[in-house]
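With one protein chain removed, the remaining protein chains of the complex are shown where they sit.
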Amino acid sequence: MSKVVTFGEIMLRLSTERHLRFSQAKMFAASYGGGEFNVAVSLANYGIPVEFVTRLPKNEIGACALKEMRKFNVQNQNVIYGGDRLGIYFLETGAGTRGSNVVYDRANSSMATIEKGSIDWKNVLKDATWFHWSGITPAISKSASDECMEAVKAAHQLGITISCDLNYRSKLWQYGKAPSEVMPQLLHYSNIILGDIDTAYFMLGKDKVEPNYQDLKSLPVLYDRLFKECPNLEIVATTLRYSVSASHQRIGGILYDEKKIFNADVKEVTPVVDRVGSGDAFMGGLVYGLVNDKNNKQRALDIAVAACCLKHTISGDYNLITLDEIEKLISGDFSGKVSR
Amino acid sequence: MSKVVTFGEIMLRLSTERHLRFSQAKMFAASYGGGEFNVAVSLANYGIPVEFVTRLPKNEIGACALKEMRKFNVQNQNVIYGGDRLGIYFLETGAGTRGSNVVYDRANSSMATIEKGSIDWKNVLKDATWFHWSGITPAISKSASDECMEAVKAAHQLGITISCDLNYRSKLWQYGKAPSEVMPQLLHYSNIILGDIDTAYFMLGKDKVEPNYQDLKSLPVLYDRLFKECPNLEIVATTLRYSVSASHQRIGGILYDEKKIFNADVKEVTPVVDRVGSGDAFMGGLVYGLVNDKNNKQRALDIAVAACCLKHTISGDYNLITLDEIEKLISGDFSGKVSR
Amino acid sequence: MSKVVTFGEIMLRLSTERHLRFSQAKMFAASYGGGEFNVAVSLANYGIPVEFVTRLPKNEIGACALKEMRKFNVQNQNVIYGGDRLGIYFLETGAGTRGSNVVYDRANSSMATIEKGSIDWKNVLKDATWFHWSGITPAISKSASDECMEAVKAAHQLGITISCDLNYRSKLWQYGKAPSEVMPQLLHYSNIILGDIDTAYFMLGKDKVEPNYQDLKSLPVLYDRLFKECPNLEIVATTLRYSVSASHQRIGGILYDEKKIFNADVKEVTPVVDRVGSGDAFMGGLVYGLVNDKNNKQRALDIAVAACCLKHTISGDYNLITLDEIEKLISGDFSGKVSR
Amino acid sequence: MSKVVTFGEIMLRLSTERHLRFSQAKMFAASYGGGEFNVAVSLANYGIPVEFVTRLPKNEIGACALKEMRKFNVQNQNVIYGGDRLGIYFLETGAGTRGSNVVYDRANSSMATIEKGSIDWKNVLKDATWFHWSGITPAISKSASDECMEAVKAAHQLGITISCDLNYRSKLWQYGKAPSEVMPQLLHYSNIILGDIDTAYFMLGKDKVEPNYQDLKSLPVLYDRLFKECPNLEIVATTLRYSVSASHQRIGGILYDEKKIFNADVKEVTPVVDRVGSGDAFMGGLVYGLVNDKNNKQRALDIAVAACCLKHTISGDYNLITLDEIEKLISGDFSGKVSR
Amino acid sequence: MSKVVTFGEIMLRLSTERHLRFSQAKMFAASYGGGEFNVAVSLANYGIPVEFVTRLPKNEIGACALKEMRKFNVQNQNVIYGGDRLGIYFLETGAGTRGSNVVYDRANSSMATIEKGSIDWKNVLKDATWFHWSGITPAISKSASDECMEAVKAAHQLGITISCDLNYRSKLWQYGKAPSEVMPQLLHYSNIILGDIDTAYFMLGKDKVEPNYQDLKSLPVLYDRLFKECPNLEIVATTLRYSVSASHQRIGGILYDEKKIFNADVKEVTPVVDRVGSGDAFMGGLVYGLVNDKNNKQRALDIAVAACCLKHTISGDYNLITLDEIEKLISGDFSGKVSR
Partner (left out) sequence: MSKVVTFGEIMLRLSTERHLRFSQAKMFAASYGGGEFNVAVSLANYGIPVEFVTRLPKNEIGACALKEMRKFNVQNQNVIYGGDRLGIYFLETGAGTRGSNVVYDRANSSMATIEKGSIDWKNVLKDATWFHWSGITPAISKSASDECMEAVKAAHQLGITISCDLNYRSKLWQYGKAPSEVMPQLLHYSNIILGDIDTAYFMLGKDKVEPNYQDLKSLPVLYDRLFKECPNLEIVATTLRYSVSASHQRIGGILYDEKKIFNADVKEVTPVVDRVGSGDAFMGGLVYGLVNDKNNKQRALDIAVAACCLKHTISGDYNLITLDEIEKLISGDFSGKVSR
């Protein structure tokens, strides 16, 4: 079976429990996650061989991150070691009208201080058929951005499918480059892009647009400009996310292949156990669907939306759900009955 | 006051907390429960003298189950000891679109390996006016089924009211008998049956039916066939359960006495703290209502539905609510105000 | 900046977690709170200098309460010491149709046994511009009621604004006085009153009224009678609280200044993490708004309602939210998006 | 088998975990206990029919205490209800050189406000062969002391063996009576006394003595004076407790029957999981031994010392150990091997 | 590097925390372990390629056990699936004079119901240089015993070193065979045996002996008889374990190679965090030492003893220590200083 490789940062996640505010917490739940690793876990859960490439510090916290990769059956043979620390993010989980809050403490992490050229991408990707990256890696540091470019170029040369989740984080991009200075070259080689239309325009340095996702007919002309900017682009997808409150989301999705708009019905998601990683769950579902059958785009989109919905019921960054649970949701069964 | 006797299995329940998946759990909450014992706890809470009969292993885990009976004021003087283990069920509590998941590990339990004739039912039931069993006991093993038959026959001979919750569990019935080979004889002696109409038909080996519970007038003809099959039947009741999601249920109920359909309005139940045992709460409410006033069937049904709704707010198998809380719900007060 | 002084009782709060009933709890979460202290914490969070006056026992539990004042930046230089115990309240947090339950164990507390005249109010209030008390203090004992009268009189003499939250608790008022025997004199000096119209009438010994808060035009005539009874009254406000269930509240608010009715839209609050202290959050928001700009009554009301809504998402008695979060809600953003 | 009746107060125990100080605790472990109830639990564990008599408040906290009696198989049919609150004690568990700290909050409890004559002791004790009380009950209030006297007199008239644990608590005795004004009459009727010699002298109003427990020969003359003061006395026992640190105790025991000194070897107890209730465990072991064989005093003492040692390994007030574990210790096996 | 294969059962371990008794536990810590798997984890920690072979149920609990193998870098490619349940053991952790207590619930586990011949051992062992089994596998069922024999024979034919930990468990061996009927053939092929001399004699059906491990000179003659009975035997080792209490062990070790007695000094181990798995830690250290240098037997023994000591400080079955920590202990540094 084809191997997928994802590249990015894995962080220590320190979250308060039971909706406590930071100032109330005497304990932090410790787990691990990061956009591209979360996608890898999704794929491993679905039975796809998948490898994660990153840079870890040579200390006990880095060793914990490595154990996490193993536990979830994500290959790690090309992880490199160096730098001083594993990035951290603190998460305060909101409820109702109070949103969750993320405090990043990831500057100067081992991944942020990776040196360009330290990974032999030709070798790493030699057995892979798919490479996945996201807009977070070029946002954390110049050298991480450069190394991401190395990876994307190598993947392109090897003829591997390249997917990107735009993942814009306003609190990052602090090292002196704007997205529009970096992202266009990276997206140039990408075949699949996941993201909002306005985010894509912003990252490509285009004029601001205000897409109306409920008017499906209005979307192709907007997506088409992305295809013009990104010559290797084959598919663009967008997660539709209507936020009623921190505890109630409405999730749908759109996929466009330059010919046709595919659409998945909006589903109610309430309560929200943990919203973080739900975009990665969408991405993981999309990659899984396309790896299995690149031509059945409706099904890939349906899997992505179902996976995204179900992720909201899981604590932590990872989408620990099964294909059976996804199928049940796609079939229209939202009843959540006890299985016994 | 009249004593109720219930007979069945009590298990160790090991559940994940805060909606964690099994693979995330480093701790299991340990509690105890089982359909017929849960009914006994309900009745004890309402002040009805009640006794539970089962078979426990002579080890520390069995001793914990015994302490649980005592704590909740359920008499246990006829519990017998033997066998190797207390049955276990693992529970992963779902949320939203992800349902809860039960993994049974109850094969070869002390109750499953009970030997026919090991309980002197005439003596056990001599002070009782009501005997309750459920479709779980004949589902776990041949000998448990046989012993249940002994109990039912003895109760019938003593002129005691017999109630049964059909409680069909597809993951059980693994010992070589189908429900339709066993349940008809047991139901033959029962006076009160709780269950879905289609489940009753299935267990009695009748043709499949698809009752429309919203068309009340269509139901008597379906229920009537049960009265034909079960010559001692006096009352059939059905819990109406519309599952919007794992976190949102809509609960109602129907009762039929061969003359009249009684109906309780559907109530919104959200959020769901714990769904397990809500059927037993309905049963407990029904028995309580009928023990207190066999002629006021509407009130018995109202109590059953209110008890079922309130159970969803309680962690664990038991319905730890008060009669006052049931009365408040029956009166139409769903406000859940702070009492202070 | 002007200093606010609040006076009342701070208690040890012992609450069950995860909706457990008292009989299921092996652990109680220990925190501290009380109506007037909760208002002080709100104000301190908003950056207002605030002091809390109370009487604490000279033991380790009293010392914990003192640390709590310090932690939340509430001044405590006039706390007096004596008596035997810190009052306690037990809280069982409900869900859905099951309401929360408070068991008070506050009789004979250090605050209840305060001796009249033990606080030099002229000195305490010399730098203050605002004094806040609530209907709980006169409800706990004769001497607490008397001391409250001393405070109110001193504040009045010093020309300080006096606010009162009526806070009627039916489980209190056990010492032989009815509210109507005590509250009229206290309210006589108060400038701001927060409470339901019917509660105000009841406490003032007036005939029962049944205000229809949805008919805004019908309210001035009812409020006007309060202005007649309370010669110093400038503003009356009422929290509108529609309780769909213990987990779902709908919150609005009304403010009247003898000239005009101000109204804040009703907002959906679901799920409810913790309802206790939400009235104090309303009061804290109101005082904050009026301290900042006594003339912008609509804004003070909007802050009060937003603060009240957000409090429902916080565990514990205190409203640990920021002015930014309040502004976001006032602006109409209920989306609860992740900030990252 | 003979029934034992114990009389006293059961309290809610709120303890910090893992040696936390009060000011560090966000949670209190909630359990229940009290000297005379702890003795009852010991006896129930050993298979002796035992009943506890007390007064409980009619609220949810009182209901929890009642469930605790049931769970541990302690009869409760003569518990009376009334008063406002269950007494509380806060416990901070020390370690090493830092001792544990108890903060009592038991004034005005239901037991402290019991009215003399509210229990029909003749009826309560009619099936009993043993009555146990302790020096705590006469220390909490005048009326509790009076009711204790009623009980002791009734027991004496019925010819029941009466045992007393002197249990001197310097933080109690706050109601205006000194021990020497109350205890002599109570001890007058007692047949078995457990306590230090100097405590006994103090409570009987005798001169201060400084017994040297290591010089066994010096003790009879000291004990003899107790026999003179207490005409019904048959046995005096003393727990020897050498406190190396809060985590390391050395435990022995002495028993005297006016003829002979019995002595049990001092045993090392380290680490100490929970010291509270270890004296009650001694008492429970002593009563058990004497109930089983009043003539084998050495064995009763050995059981008492072994039970006391083992209690130190158990969290909470109760001595949850088995007779097998006691036998193993008496036999000299301290190895604490894994049983598997 | 050479691969080690271990074969046996992995169980779900459910343990009480903080020395609670079973009857006090509302939560069980859930982890996984089993003698032969614990040895595998030790070796993986030391950097030795190692594989574990077992039979798992196809359910979520089995999936958790598989994730555990992955997390700790233990290969699992030859795990087979089938049967109904993962074996369970309940653990109550003792302290001081109260020993820990194990309740086995492992009958009818997937491993116990393994069918002889279901593993292709020639293929499994083709890359291995070492095979490890223990006396637990032949103790759980006839078919597990038979499959163990298959493995041992295959290993012998392939010329692989075979090690065995005798691991006598009196609560097992319930299927109708005595150790002396089964173990001799299995030990016949084994090259390394770990166990007490008297256990070895008992399992081989020899007369009872009472070795005096403190008289080293007396041991060769006793060990020699084992060499006679087991023609392939090269090394026998014995863990010396003096149990002062459940919280204080004294650990040493002896190794004999038919020529010379090697001895490691006894070390103090206090406090004991978790004793379970300490024998497996000894075994893991021994195998590691011998894999690295079969001729340096003193060092292998020193590693084994140090690993065993350090294991007592780790919660759970596994010996999660590093080679550096072992070296420090071997060097005589017991100071346990903070590394910072």
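Letters are used for the chains, namely A, B, C, D and E, taken in the order the chains are written, and counting of residues starts over at 1 for each.
The rule is simple: a residue touches a chain if its C-beta (ideal position, glycine included) is under 8 Å from a C-beta of that chain, and two chains touch if they have at least 3 such contacts.
Source: prediction; values computed, not measured.
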> Which residue, A:Glu92, A:Asp280 or A:Asp317, contacts the hidden chain when the whole complex is considered?
Replying inline: A:Glu92
>> Considering the complete complex, identify which of A:Ile80, A:Val103 or A:Leu323 is in touch with the unshown chain.
In response: A:Val103
> Going by the touch rule given at the top, which residues of chain A touch the chain that is not shown?
Replying inline: 14, 22-23, 25-31, 59-61, 63-64, 67, 84-85, 88, 90, 92, 101, 103, 105, 107-108
> List the chain D residues touching the unshown chain?
Replying inline: 18-21, 23-24, 89, 94-102, 104, 169-171, 243-248, 271, 275-276
> Mind pulling the chain C residues that touch the left-out chain?
Replying inline: 67-68, 70-73
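Methods note: only the chains that are shown with their structure count from here on.
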> Nearest 5 degrees, what's the C-alpha rotation angle taking chain A to chain D?
Replying inline: 180
> Between A-B, D-E or B-E, which repeats the contact pattern of C-D in over half of its pairs?
Replying inline: B-E
>> Contact counts by the stated rule: is the higher one at B-E or B-D?
In response: B-E
> Distance from the CA centroid of chain A to that of chain E, rounded to the nearest Å?
Replying inline: 43
> Do you know which chain A residues sit against two or more other chains?
Replying inline: 18, 271
